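Here the complex is missing one protein chain, while the rest keep their positions.
Labels A, B and C are assigned to the chains in the order they are written; within every chain, residues are numbered from 1.
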Amino acid sequence: MKFLPGLLAFATLAGCAGGLSDDEARQRAERVFRESFSHGNRQMAAKVEQQDEVQALCTRYRNEPPKDVADGIERSQAASIRYPASGKLLGDWRQGEKIAQDGYGLRFTDPDTQRPNGGNCYNCHRIAPAEISFGTIGPSLARFGALRGTGEATQRYVYGKIYDSQASLACSQMPRFGHNGVLSEAQIMHLVALLLDPESPVNK
Amino acid sequence: MPFHRLLAGMLAAAVPCVCMAQQDTQKEVERYRQLLAEGNPADLFEARGEELWKAPRGPKQTSLEQCDLGLGPGVVKGAFAHLPRYFADTDRVQDLESRLVTCRVTLQGFKPEDAAKNPFSAPGRASDLEALASFVAGQSRGMKLDAPLRHPKEIEAFQIGEQLFYRRAGPHDFACVSCHGENGKRIRLQDLPKLTDPGDARKIFTSWPAYRVSQGTVRTMQHRLYDCYWQMRHPQMDYASEASIALEVFMAKYASGGEISAPGLKR
Amino acid sequence: MADPMRIRANMAGDKVEVRVLMSHEMETGQRKDASGAIVPAHFIQNVTVTHAGKTVLSAQWGTSISKNPFVHFRFKGGKPGEKVTISWVDNKGERRTDEVVIGGG
Partner (left out) sequence: MRRSRREFLQAGSGAGVLALAAAAGLVRPGEAFAQQWNKAAFETKSFADTLKALGGSGSTESAQIQITAPDIAENGAVVPITIESAIPRTQTIAILIEKNPNTLSANFDIPDGTDPFVTTRVKMAETSNIYAVVKADGKYFHAAKEIKVTLGGCGG
């Protein structure tokens, strides 16, 4: 709250000196954005220039959408989740651990090869206790299965959360790994196993 | 109930041991940083930057000593403490690096594309702009950052920067705020400043450019932003682009009053 | 030619405290460049520090000393105003010598 006086002063200043209206600022920002990635990969640029509806709404509401907007996002995202046709949701936790550690993929320096994308999970979550280098943007997932149970309902929940985090929490900071095609069905299953398999170090 | 709240409750039992391990790790990482602090290789870059600043270069074989960094031609001391700012001669808001490019063009006669060439070093390939930025920033060390929004274009830049800070896009749905919107968070072991919190912003924004031990080189604020967008799965951000400067103006507003410690020393 | 070292030598009690940063890539010979080619080893092998004609520290280094090396040590017998000279030579025969005047405590 220390900053409040500054903010107020700024608001006043902006009011007096003109400044841009919110809509003007948004439009200007979009133009500036397009002009500021002009030398990069055009395909990538086209993708980031055009936000999808969820990205645009979360941007507009700064990740705190009003209830009706949030409900709409959660509904549309829940409907987008594709569960494995086999009905099987648990993969191999060992592969899950590798995916959780791996940060490869989709950066402009990552060559377009057959190497699958990583999940970057440890960047934000504590997962297996042996890994001390973990982030804290998301909640700790240590002992997840031991605490939460490993039944089918939990499996479906975890699969869905990784597939599209915004199905259960609109404007969550967590990437929509399945919805955006970052991780494959099999990769998500391996991550479900990492969290839920009783043999996984996460639950030891 | 949202997943993360549910989890927080469920995991309460496991928390004590988690915290203990986390505290030990944090303490050791802190010690690592302290042990490094007694000799910052950024010194080497500052020294090289000072030489470059004074050396006649470019088609006009002129030094940069008469460069106007905002406090008038030839004034380096304290100039970095008031950047980014509006410059009448270019009629735009400029940060340190964009201004260095301008001076290389106007004073030394470089073509704009040559003046902005090789902005980031790589192993075995030093960058003059990096060294120059280290030198100029070091000339404001210990001073307070004071970049008020006076000119209408500075106010507009702040507003544009603010919009960009929250703009989510790309395959990971990331925006700047994804990592820099809350206090006390980290990526892996790296602490993340909440850039709209003056407490964090004053400490962090003012420590760039900084020597990155993981990179073995100084990285500038432009490089920091370029790298953030790389991690965000965006394309290459143009050097000294309007978006980068708008974001700097946005951050500088919250960081104002912070003591400049640049060039800093980081992981 | 390599960039100058940054040397600091100051009295601490009856000893001279020396800290030096050297500008050097310290290539291991194991790193690959963007095209996948091995970057040849390039690293400082010998460091010698002298004061008043006497060696006060010498070192042999391998490739695992960090890029832009840092050394801190102390010796007896120096006085403010006297010089400390530091030299290095790398595996390609490149050399650099710099000196500094000992400062007060």
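Everything below uses one rule, namely that a residue touches a chain if its C-beta (ideal position, glycine included) is under 8 Å from a C-beta of that chain, and two chains touch if they have at least 3 such contacts.
Computed from a prediction, not measured in an experiment: that's the story for all the values here.
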Result, missing-chain neighbours among shown chains, is A, B, C
Could I get the residues of subunit C that touch the absent chain, sorted low to high? 1, 4-10, 15, 19, 26, 28, 30, 45-46, 48, 54-67, 69-77, 83, 85, 87, 89, 95-101, 103
Give me the subunit B residues in contact with the hidden chain, please. 25, 28-29, 31-40, 43, 138, 141-142, 187-190, 213-214, 216, 231, 265, 267
So that we can see where the missing chain sits, which residues of subunit A does it touch? 101-104, 120, 122-123, 132-133
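In this section, only the chains that are shown with their structure count from here on.
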Whole-Å distance, C-alpha centre of subunit B to that of subunit C, is 30
Using mean CA coordinates as chain centres, what's the gap between subunit A and subunit B in Å? 25
Spell out, as numbers or ranges, the residues of subunit B touching 2 or more other chains. none
Considering the complex alone, what residue numbers of subunit A touch subunit B? 2-3, 6, 10, 13-14, 17-20, 25-26, 28-29, 32-33, 35-41, 44-45, 47-49, 51, 54-55, 58-59, 62-63, 106-109, 122-124, 126, 129, 132-144, 147-148, 157, 161, 165, 168-169, 172-173, 175-176, 180-182
List of subunit B residues in touch with subunit C within their complex: 38-41, 43-44, 47-48, 123-124, 213, 216
If you look only at subunit B, which of its residues touch subunit A in the complex? 2-4, 7-8, 10-11, 13-14, 18, 21, 25, 149, 152, 155-156, 158-160, 162-164, 166-175, 177-179, 181-182, 184-190, 192, 196-199, 229-231, 233-238, 241-244, 246, 253-254
